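The block underneath contains the structure these notes are about, expressed in structure tokens.
A single protein chain has been omitted from the complex, and every remaining protein chain is retained in its original position.
Chains here go by letter, A and B, matching the order in which they are written, and residues are numbered from 1 within each.
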Amino acid sequence: MEWETVIGLEIHAQLQTRSKIFSGAATAYGAAPNTQACAVDLGLPGVLPVLNKEAVRMAAKFGLAIGATVAHRSIFARKNYFYPDLPKGYQISQYELPIVAGGKVQIELEDGTHKTIGVTRAHLEEDAGKSLHEDFHGMTGIDLNRAGTPLLEIVSEPDMRSAQEAVAYMKKIHSLVRYLEICDGNMQEGSFRCDANVSVRPKGQREFGTRAELKNINSFRFVEKAINIEVERQIDILESGGKVVQETRLYDADNNQTRAMRSKEEAMDYRYFPDPDLLPVALDDAFLNTVRASLPELPDAKRRRFIETFAVSEYDAGILTSSRELADYFERTLDAGGSAKLAANWIITELSGALNRAGLELGASPVTPQQLGGMIKRIDDNTISGKIAKQVFEAMWGGAGDADEIIENQGLRQVTDSGAIEVLIDEIIAANPQQVEQYRAGKEKVFGFFVGQVMKASKGKANPQQLNDLLRKKLQ
Amino acid sequence: MSLSRADVERIAHLARLQIDDESIPDYARNLSNILELVEQMSAVDTSQVTPMAHPLDTVQRLREDVVTEDNQREHFQQHAPSVENGLYLVPKVIE
Partner (left out) sequence: MQNKTLAELATGLHAKQFTSVELTQMYLDRIARFDKEINSYVTVTPEKALAQAAAADTLLRSGRGGPLTGIPIAHKDIFCTDGIRTSCGSRMLDNFIAPYDASVVTRCYQANMVVLGKTNMDEFAMGSSNETSYYGPVKNPWDLAAVPGGSSGGSAAAVAAGLAPVATGTDTGGSIRQPAALCGITGLKPTYGLVSRYGMIAFASSLDQAGPMARSARDCAMLLQVMAGFDARDSTSLERLVPDYQATLDRDIRGLKIGVPVEFFEQGLDAGVEQVIRDALKAFEARGAVLVDIRLPNSKLSVPTYYVVAPAECSSNLSRFDGVRFGYRCQEPADLLDLYRRSRGEGFGAEVKRRIMIGTYALSAGYYDAYYLKAQQLRQLISEDFVHAFKQVDVIMGPTSPTVAFNLGERTEDPVTMYLSDIYTIAVNLAGLPGMSVPAGFVAGRPVGLQLIGNYFQEARLLNVAHQYQQMTGWHQQVPPAFAR
């Protein structure tokens, strides 16, 4: 039987506010345990939550960016369950009337086609603390620094049909929240996390199969692997006549398998009800208009503009707009006045490659966009060749200064004086009579030998086009 | 509404309350009586009534995003039941 996979994602994005969603404690990552957990975060008796305006603004920003409805009135509710990293015994979340409802995003598939993925809702809630399982004499340690960090939970429609689509969607949301500067997207630190609802059904069937919820998958690679292995598991069960059980499963990356979570064995009854400590959140048009006005150019629009304005390929535009930093780097490179196509190539291949090898983020690049732009301008005006440019780039990477300085100091200026090139050609022809013979007998391949020799003699600085033209003339 | 022993046990578990075996019948009786009182509510048709979650007809005030709390860990943990290296300890959690 042919099976179809159905996937919906719940993405948790930590909002990059300074203070927590309901308290004035700091949200910085990595502090000593429980030093950023104030009375409210600890759920001490008698304390009360007060909502952070910035968290609301960020959620609204996201809603507007995906063309969703940002609710004029939304409600906070309590989700009740006992867990040691949940200090109050309930999580303040939104249930009925979330702040964002009904948006969509477009993803690009590998064959270049586009697909729209629906976003059912996005709601504000507080993050839980962390349980540390290293051995404290067989006990678990609870750190509540993370408790109360604002989260935007973004719930998709079950619109994805493969692990690849799920990853494309997750990357899209990841890029979007960073564009909007509402989440730092740091997956190692857990700022951007994902649960996947996965089911399979016979191809052509309308009803969904029974789903499993895969918890806390914290990298793009694991999302793909976890979904694929879970799909395999479910198909195996169904094909051997079994039934998939609705349950929460944990992906075990070490063994590349999923397993049922013990803590979620019993069916949860969360007893949601409106939180009486918080009143309805009312957002008026003035507030929403201010938020709308603060929206940056979004990836899709930027990409169209790059294609139209700079004539870069659709593929290159896609890469360049995959993050706001990269797009900004590209545009700042162009400020120097060089060719956009060259700039795109250099950023996507040389710069990205160098960053990867060095394990650096774009923000830490030793080559600034101004420097790269300056170098590209020198390629454009034939001061240096593409090949010499690589040498210049390496020197800039090593901190030797701007392209012009390097070209000057290291004497890399391209030789465009035909006389000088002709002298070199004459020397090489004179030194290699046998090869001249072969070329004239019709062995075209030998031409490359001459190009190489002359270039070598010029220390790479001869203008390649000029060299070609002159060489052909001389060899005739 | 009359609650059975099983009902009481289910609710007590959901609420994480240990109830002694011998007092379960008392709880079942008392809770059933309370539910009977509560069920007087059904006498009124409320199908057209908007639920009232709150006595205040006003909206949530929003706080500026400013860090106002500093570290008071030692103060907060002074009377905690079990603490080590700044962490609250609980019996091992199995995920």
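We adopt the following convention: a contact is a pair of C-beta atoms (placed from the backbone, for glycine too) under 8 Å apart; a residue touches a chain by one contact, two chains touch by 3 or more.
What you see is a predicted model, and the numbers here were worked out from it, not measured in a lab.
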**Item:** Touching the absent chain when the full complex is considered, from A:39, A:235 or A:436
**Value:** A:39
**Prompt:** Which residue numbers on chain A touch the omitted chain?
**Reply:** 39, 42-51, 78, 80, 82, 84, 87-90, 142, 269, 271-273, 276-279
**Chain not shown, touching residues in chain B** = 7-8, 11-19, 23, 27, 30-31, 33-44, 46, 49-56, 58, 60-61, 63, 72, 75-76, 78-82, 88, 90-93
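Here is the rule we go by: only the chains that are shown with their structure count from here on.
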**Fill in**
Chain-centre distance (mean CA atoms) for chain A and chain B, in whole Å, is 41
**Complete:** In their shared complex, chain B is touched by residues of chain A numbered 17-19, 23-26, 32-39, 42, 44, 50-56, 73, 75-76, 82-84, 131-133, 136, 138-144, 250, 261-263, 269, 271, 274, 276, 278-282
**Request:** In the complex, go through chain B and note every residue touching chain A.
**Result:** 14, 16, 53-54, 56, 58-69, 71-73, 76-77, 82, 84-95
